[in-house]
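Note that one protein chain of the assembly has been removed; the remaining protein chains are unaltered in position.
This part shows chain A:
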């Protein structure tokens, strides 16, 4: 099943749940009508939270740039010795 269809089925399921809640009147109608809005807003907030948290915890590795420069120097030395042209550009 294509992924968009999976998402669509999920949406249909949630909508069916919502409609049955409307019919069953367990929760007062006024609240039930607003549930889709709550759902979308919560989803949006969750998304923003994930972005924010991810941004704060974004793994960085400044030491890797240093290590890389060392590796490059080592490589250049070796290759120059062996006759490979590693002239600066």
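Here is the rule we use: a residue touches a chain if its C-beta (ideal position, glycine included) is under 8 Å from a C-beta of that chain, and two chains touch if they have at least 3 such contacts; residues count from 1.
What we mean here is this: contacts and distances are computed from a predicted model.
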Options "Phosphatidylinositol-3-phosphatase", "Gap junction protein", "Exostosin-like 1" or "Dolichol-phosphate mannosyltransferase subunit 1": UniProt name of the undisplayed chain: "Dolichol-phosphate mannosyltransferase subunit 1"
Touch list for chain A against the chain that is not drawn: 2-4, 7, 47, 50-51, 54-55, 58-62, 64-65, 68, 71-72, 75-76, 78-79, 82-86, 89
